[in-house]
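Below is one structure; the comments refer to it alone.
Note that one protein chain of the assembly has been removed; the remaining protein chains are unaltered in position.
Every chain is named by a letter (A, B and C) in the order it is written, and numbering of its residues begins at 1.
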Amino acid sequence: MEITKYIIEKHGLNLEEFKSIQKLLKRDPNLLELGIFSAMWNEHCSYKSSRLHLKKLPTKGKQVIQGPGENAGVIDIGDDDAIVFKIESHNHPSYIEPYQGAATGVGGILRDVFTMGARPIALLNSIHFGSPSHPKTKTLLNGVVSGIGGYGNCIGIPTVAGETKFNETYNENILVNAMAVGHAQKSKIFYSKAKGIGKSVVYVGSKTGRDGIHGASMASAEFDDNSEEKKPTVQVGDPFTEKLLLEACLELMKDDSIIAIQDMGAAGLTSSSVEMASKGSLGIELELDKVPCREENMTPYEMMLSESQERMLIILEDGKEDHARKIFEKWDLDFVVIGKTTNTKNLIMKFKNKIEGNIPLEALASKAPVYDRKWSKKKLSKKKMELKTLKKVGLEEGLIKILSSPNHSNKSWVTSQYDQMVMCDTAQRSGSDAAVIRIHKKNKAIAVSVDSSANYCKSHPITGGKQIVCENWRNIISVGARPLAITNCLNFGNPENNEVMGEFAECLDGIKEACEFLNYPVVSGNVSFYNGTNKKNIFPTPVIGGVGLIKKLSKPMNHNFKGEKNIILLIGKTFGHLEQSCFLKENFSIVEGIPPEINLVNEKNNGEIILKLIDSGLLKAVHDVSSGGLLVALSEMSIGTNFGIKIQKPKRLTNLIGYFFGEDQGRYVIEIDPSNLDKVVKLLNENNVYHDNLGVTQKEFFEIEGEMKISNKELFKINNHWYNNY
Amino acid sequence: MGKQFQLNSKKNKLRFSVTVTLKKDVLDPQGKVVQNTLLNLGMSNLKNIRQGKFFEIEIDEADQIIAEKKVEEMCQKLLVNLIIEDYKINILK
Amino acid sequence: MGKQFQLNSKKNKLRFSVTVTLKKDVLDPQGKVVQNTLLNLGMSNLKNIRQGKFFEIEIDEADQIIAEKKVEEMCQKLLVNLIIEDYKINILK
Partner (left out) sequence: MKSSVIVFPGSNCDRDIAVALEKLQFKNKMVWHKETSLPKSDLIVIPGGFSYGDYLRSGAIAGKSLIIDEVIKAANSGCLVLGICNGFQILTETGLLKGTLLRNKNLRFINRDVNIKVLNNQTKFSSKYKSNQILKINIAHNEGNYFTNSKHLDQLKKDNLIAFKYCDKNGNVNESSNPNGALENIAGIYNEKRNILGMMPHPERMVDNIISNTDGINLFSGLIN
């Protein structure tokens, strides 16, 4: 079959890239080989547009066992315990088929984690939808939430945290990012680097079907006998099989039968075999006749490019085949030796006693294209908000608008569809600043949270990049955990657009600066470009997933007020920054100006002191101040408890709206017993941490003297009706 | 509910069945598990089983063409996930 | 997995469909929600909808009577919860 220009384009390759392929092969590729190049050289697998920028990120630290470059990052939490985690996007599939797209997104990220020898202990997700009034949003929301729940609930891993946001920038391109966190023994972590020649390459898991053979499938239709239309088929998740695969893999990992293991994710058999062999500087030879197939008459092309789910590739030590086979058969899973490692440094594919493809591995991996794409700096808005020009809004009115908006409404409609308790180690569920998961049978725990701020990143990518890292760090600190490391999912528009590439470069600069300063390294992540349609790119939406450690867990700290007549302090300075604030957006539909600045010195200082206060047992409740500002933070601490606030207006002359709704960074609200006030204030002063004494907690009412008074029950209702009426 | 009880005049009603099945090539995890279980239960000459959905729909409409269009619309709008499923409409009785 | 690939000889295969529906006196939460949703979507002449399951079964057996018995057995042993569900078997083609 002749490789035409049309076929090359259908494979997402440009002519330049095709010429490089010819040069690397010193001949024309055949269709199978072209398909393999297309899979390995696409943006998703090769990181060709992002690689140069990703290099900037800090990835090292005492706590880091494995940084980016493996299936997931690994960090040290003391003793023999390690935490393995990563986040991944499944945006496009979820837009086409929300339930299955989201479900298979969860399945995929779980495999990345248990491939490394970790038992998954928590799932998180960050989901972004278009405007609630967009005709597709409701169906997408329903499908995505039930898909995430459907998979996690069935496999029995708690979904404990996440974020759900609406913004019209996602009308035609939703974001579905899933994060998985696992626990492993430090001494038993498995990697994907192949070692040794003549070792068995084993296929385990589900059978291979024609799922997810994307743009490429058009080309293959031409030489197919049946003229039946070939739409790219959607992958259907099978969480039951994944559960079996998880248990079987962990069982096999108890001894040392495995040399290397890799899940078959994007580009399935292709990327898994290429990655394992190229990391080990080896060759690999596959006998495709042996690949377990779900459909009849599958071609080598289809087998190599299928993205069927719930499959793994393993390289076994000599003589371990029977032992391993027994385990997989016990769990009713396919187990087939489909090839071996070689010293050729080539990927060789045989089918029906014929060599169907032969590609030097370096051509697919290290020689894949890398682009230094043009990018332009963001032109920053100079716009300052003049409140005077706007209609006057009272504190209560402004608060109600925010609390009843889709973005700030209580998320229990979402989170009650996720099993948060299974495994019985969830010490703090969704709804708090960070979820807390105990390490099984130990008294230490980890805290996890995911965060993003698309509006901030759009208007000022560097500040936005810093801010999401800091917000994540604050969330982890608010539950009393020491932040250790992050993973990141970089959702951006078309990288061939200078502005998008600029947003990417500058967001990464911001992330880098904050991570470096806070010693909060990046250990894994994922890049998703081309989010958008018809030249309209989504707002830059990097998502940060952070993990922290609680060395000794008693009852975890959370943001709910605990009693009456306790003192409420605001930690950190308030300037009243309203540009890009939630207050202006929800009350006036104004999204303008630049977001509040990040002061990393204060950020770190304030965070450290909060941790110290929690550790000394001096705090009853802690909440970070983020979107919506101080008043929203206070209301979140009241809603769902029997205690509200009784506070005074600030004594100094300030604009009340700015004071209560401004989104200045690096702030926390804390609740303390009056008897501890002196101790706490002394510590704050010693450490140069600014604080305001706001007032006290009281029973059942939320009150700013002389300004507003509303019952907790009423606040609860306001905060709870949106989802149920949507 | 919003729906009123209607007089039972047989002439005005038509009944349809809709069967919804997964498209060929789409993974059918349910069918797979059911098939294995039946084989384990000794049903050795079971060659293949696929699972789908079934709806019985009664329409207040005497004209078959109009009624069938309604059912078609229900399938497209709600009952069927057109990305992964096919469907067939049959008139009953 | 246990199942071997079989020679493709058309004579030896029979295909059946099985529809499984909830018994009349059993609550059908799913059907009810589907019905309400359709009514809300403006399908006002929808009188009634009930949801069930559908199976397509292929049997390696030339004799229709024997094959049908096999399908019957599958229903009784696994596919149908006889306490709450009814079923119907049809031969296909």
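In this text, a residue touches a chain if its C-beta (ideal position, glycine included) is under 8 Å from a C-beta of that chain, and two chains touch if they have at least 3 such contacts.
Keep in mind it's a predicted model, so treat the numbers as computed, not measured.
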item: Chain not shown, its touching partners among those shown; value: A, B, C
item: Given A:I36, A:L57 or A:L244, the one touching the chain that is not displayed; value: A:L244
item: Given A:A427, A:V448, A:I594 or A:V669, the one touching the chain that is not displayed; value: A:A427
item: Among A:T115, A:N153, A:S306 or A:N472, residue touching the chain not depicted; value: A:N153
item: Sites on subunit B contacted by the missing partner chain, in the whole complex; value: 29-30, 33-34, 37, 41, 51
item: For subunit A, residues in touch with the removed chain; value: 146, 149-150, 153-156, 238-241, 243-244, 331-332, 412, 415-427, 438, 441, 553-555
item: On subunit C, residues whose C-beta touches the chain left out of the figure; value: 25-30, 32-33, 77-79, 81, 83-84
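Throughout what follows, only the chains that are shown with their structure count from here on.
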item: Euclidean distance of C-alpha centroids - subunit A vs subunit B, Å; value: 38
item: Distance from subunit C to subunit A - Cα centre to Cα centre, in angstrom; value: 41
item: Distance between the centres, which are taken as Cα means, of subunit C and subunit B, whole angstrom; value: 10
item: Two or more partner chains touched - positions in subunit A; value: 332
item: Residues of subunit C touching at least two other chains; value: 1
item: Residues of subunit B defined as touching subunit A within the complex; value: 22-23, 25-29, 32-33, 36, 81, 83-84
item: Interfacial residue positions of subunit A with respect to subunit B in the complex; value: 96-97, 99-100, 206, 209-211, 233-238, 240-241, 294-295, 308-309, 332
item: Touching residues (chain side subunit C, partner subunit B) in the complex; value: 1-3, 6, 13, 17, 19-21, 34-41, 43-61, 70, 73-74, 77-79
